[in-house]
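Below is one structure, written out as C-alpha cells; comments come after it.
The complex appears here minus one protein chain, its other protein chains still in place.
Order of writing sets the chain letters: A, B and C. Residues in each chain are counted from 1.
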Amino acid sequence: MRGWMGKLRPVFIFSVLVLFLAGCGEENLSALKPKGYGADLLLDLMVISLAIMTFVFVVVMAIYIFVLIRYRRKKGEENYIPKQTEGNKSLEIIWTVIPVLLLLILAVPTVQATFDLADEKPREEDGSITVEVTGNQYWWHFNYPDQEISTSQDLYIPTGERVYLDMKSSDVIHSFWVPSIAGKMDTNPGDNENTMYLEAYEEGVYWGHCAELCGQSHSLMDFRVVAVSSEEYDQWVSDMQNIDPEATPETASAKDGQKAFENSCMGCHAIGNSPAGVGPNLSNFGNRTKIAGILDHNKENLVDWIMDPDQFKPGNKMEGYNVSEKEAQQIADYLMQLDHSEVTPDSVNGSSGKK
Amino acid sequence: MSERTENVSRHKLNVRKDENKEEMVQQVITFALMILFTLIAFSMVILDISSYFIKPTLLLLAGVQVAFQLFYFMHMKNKGHFMPTIIMFGGMTIALATIITFTTIIWW
Amino acid sequence: MSHDDVLNPKHMPHDPEKATLEGKNKFVGFWMFLGGETVLFASLFGTYLALSGSTSGDNTPENLFGLELVFIMTMLLLTSSLTSVYAMYHMKNHNFKKMQLWLGVTVLLGLGFLGCEIYEFYHYIHEYGFTFRSSAFGSGFYTLVGFHGGHVLFGLFWITSLMIRNQKRGLNLYNAPKFYISSLYWHFIDVVWVFIFTVVYLLGKVG
C-alpha cells in the first residue's frame, strides 16, 4: 500500500500550500488581488477556468485512485489473465463530448474578454487620456501628447477612467505589465504599435514589470503606476505643465549641479516635455520613490548611481560621461529638488507605495 | 536484397512500351497546356488587365500548373503514391497556413 | 547477384525505380523530403511577402523586374521539366542511351536558367545598386530566389554526377531509383519556380 499512500502525501502538502498562498502576494503586485478593470476581468476568467480544471482533475483522480486500489495485482494473482477488452464506444463518446462542452463553457467568456480588452471605441470620447508608452533598455518613457507633458518611470493615471496606451519600443521587445491592474502587452520596435488600456479602481502605487526578456537588466526594468483621484491627476498635469526647465535652484550646490548636469547629462536626459530620448526624462525626478526603478530614492544612492550605474543595472545604456564625485553630489542636489508637484507616489491615499 | 527481376516475354514488353508511350503523350499535352497558361499569365500582366481580376487568376493558373507537375510529371496520379500524396497535401496545408499568417498577422 | 550487373531490358521490371526495397525506400523517402521542402519554401515565400513592401528608394518590384528575362527563364525551366520526363520515359523503356541524352538536355537547359539568373542578379546589383543588404525587400528577394537558384545548382550537380558515374555501366536496379528521384527533385524545382514567377515577378509587377 505504500505506493499510493506515498502519492497522496504530496497532494496533501499541496492543499496546505494552496490555502497558505491564497492569502499571500503583495497588494500592489499580485494578479490575484486585482485593483483595476483588466485584472479583475481576468481573475474572473481564471476562476472559471480553474473551476473547470478542478472538476476535470477530480474526475481523473477519482478513477485513477479507484483503479489503483481495486486492480492492483495481489499475492497469488500472478497468473491471472484479465479479460482483454477492446474498448467501448459509448465511453469514448462520453469523454469526447463532455470535454468539448466544458471547453465551450470556457471559450465563450475567453472570446468575450479578449474583445473587451481590445475595445477602443470609448477612446473617441472627448477627454479620454492617451499615453504614449515607449519601452527602452531598461526604462520606460511616458508621453502625454494631448497634455504636452512627459515623464519616465512613473506613470500617473486617474482612477475610475480608461487611460489608453499607445505602445512601442525604441530597441528590443519589452512587455508592459502591471499585474494588479491589467494584463501585459508587448512593445515592439518599428511601426508595430500596440494599444491597450488601464483602468484603476483604487488609488495606489502599483508595481510594474517588464515581462519580455530584453537583455541583462530585464529583471530590473521596473516601473510604477501611480493611480490618483481625478482632481489630483488634474493637479499633477498642471504642475507638470508649469515646470520651467531652466528654473534656477535655491541652494548653491544645486546651482552648480545644474551646470554640471547641463554639461554632462543633457545629451541624454531631458527636463521638461520631451519625446523618448536616450535616457529617462528627469523633469519630476524629485518626486520619484525609486531611482532607475529599483534603488531607494535618496541622495546617497543617487550619487552611487551616477558614479557607476552599471553596478546596479548591468548592461544599461548610461555611459560615456565623466563627472567627479563632487560634481555627482551637486548634480544629486539639483535632481533631488526637481519636485514640482504635490502629487507624488508618497502622497497617494492609503498608499501601498511604500515599496 | 531481394531483387525480383521478372522475366518478361517480348509481348508483354511491347504492351508496356505502348502504355509508356500513351502516358508520354499525356505528358506532352500537359506540357503544352502549361506553356499556354504561362503565356496567358505573362500576357495578362503585360497587357495591364484590371488588378482585381488579375491576382486571383494568376494564382489560379499557377495552382493548376503545379497540379500538372505533381500529378502528371511527378506521377502522383499513379498507383503507389498514397503516402506521397498524403504528405504533399499535409505540407501544402501547413504551407498555406504559414503564408496566410505572413500576409495578415505579421502586421495588419 | 551484384548491383553492377547491367540489366538488359528483358530483366527489367516495370518500375525499375521501385523494384527493390532500397529503391522503394528512396522513392518514399524522397517524397517525404519534398513534403518538408514545401514547408521550407512556404516559410521563405511568407517572409518575402511580408517584406516585399519594405523597399528603399526606387528599387520597388515594379521598377526592378523585367518580364522578358523572367519569361525566358520560365520557358527554359519548364522545358527542362519536360526533357527530364522524357528521360524517365526512356528509363522505363530501358533505353539507357536515350535517357542519358535527355538528361543531358535537361542539364543544359538548367544551366541556361542559372546563367540568366546570375545575369539578373548581377544586373540588379550593378545597374540599380539593389542588393541583399539594401532593404528588407532586398533581403527577402535574394533569399527566396537565391534558395531556389541554389536548388537548381544542386540539382545540376546531382544529375551530372549520376550521369558520369553510370556512364559506363548503364542502367540497373541500384541506380534506377537514383535517377528517378533526381528527376523528381528537378520537377519540384520547377514547381517552386512556378510560384516564384507568379508571386514574385508577375504579382510584383501588378503591385
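As a convention for this text, contacts are C-beta pairs under 8 Å (C-beta built on N, C-alpha and C of every residue); 3 or more make two chains touch, one makes a residue touch a chain.
In the analysis below, contacts and distances are computed from a predicted model.
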Name of the absent chain as recorded in UniProt (options "sn-glycerol-3-phosphate transport system permease protein UgpE", "Cytochrome c oxidase subunit 1", "NAD(P) transhydrogenase subunit beta" or "ABC transporter, ATP-binding protein")
"Cytochrome c oxidase subunit 1"
Visible partners of the omitted chain are A, B, C
Candidate in contact with the missing chain, chosen from A:L50, A:A247 or A:V278:
A:L50
So one chain is hidden, and I want to know which residue out of A:A200, A:C214, A:I306 or A:A332 touches that hidden chain in the complete assembly.
A:C214
Tell me which stretches of chain A touch the chain missing from the display.
3, 6-7, 9-10, 13-14, 17, 21, 24-26, 29-32, 38-39, 41-42, 45-46, 49-50, 53, 56-57, 60-61, 63-64, 67-68, 71-73, 77, 80-88, 91-92, 95-96, 99-100, 103, 106-107, 110-111, 113-118, 171-173, 175, 177, 179-180, 182-186, 188-192, 194, 207, 209-220, 294, 314-315, 355
Determine and list the chain B residues touching the chain excluded from the picture.
1, 83, 87, 90-91, 93-94, 97-98, 101-102, 104-108
Hey, which chain C residues sit against the chain that's not shown?
2-4, 21, 24-25, 28-29, 32-33, 35-37, 39-40, 43-44, 46-47, 50-51, 54-56, 132-140, 143, 161, 165, 174
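Definition applied: only the chains that are shown with their structure count from here on.
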Averaging over Cα atoms per chain, report the distance between chain B and chain C in Å.
14
Mean-CA-position distance for chain B and chain A (Å):
53
Quick check: what residues of chain A touch more than one other chain, meaning two or more?
none
Contacts with two or more other chains occur in chain B at residues none
Chain B to chain C touching residues, read off their complex
1-8, 13, 16-17, 20, 23-24, 27-28, 31, 34-35, 38, 41-42, 45-46, 51, 54-55, 58-59, 61-62, 65-66, 69-70, 73-74, 80-81, 83-84, 87-88, 90-92, 94-96, 98-99, 101-103, 106
What part of chain C is in contact with chain B in the complex they form?
1, 7, 9-15, 18-22, 28, 31-32, 34-39, 41-43, 45-47, 49-50, 67, 71, 74-75, 78, 81-82, 85-86, 89, 92-93, 173, 184, 187-188, 190-191, 194-195, 197-199, 202-203, 205-207
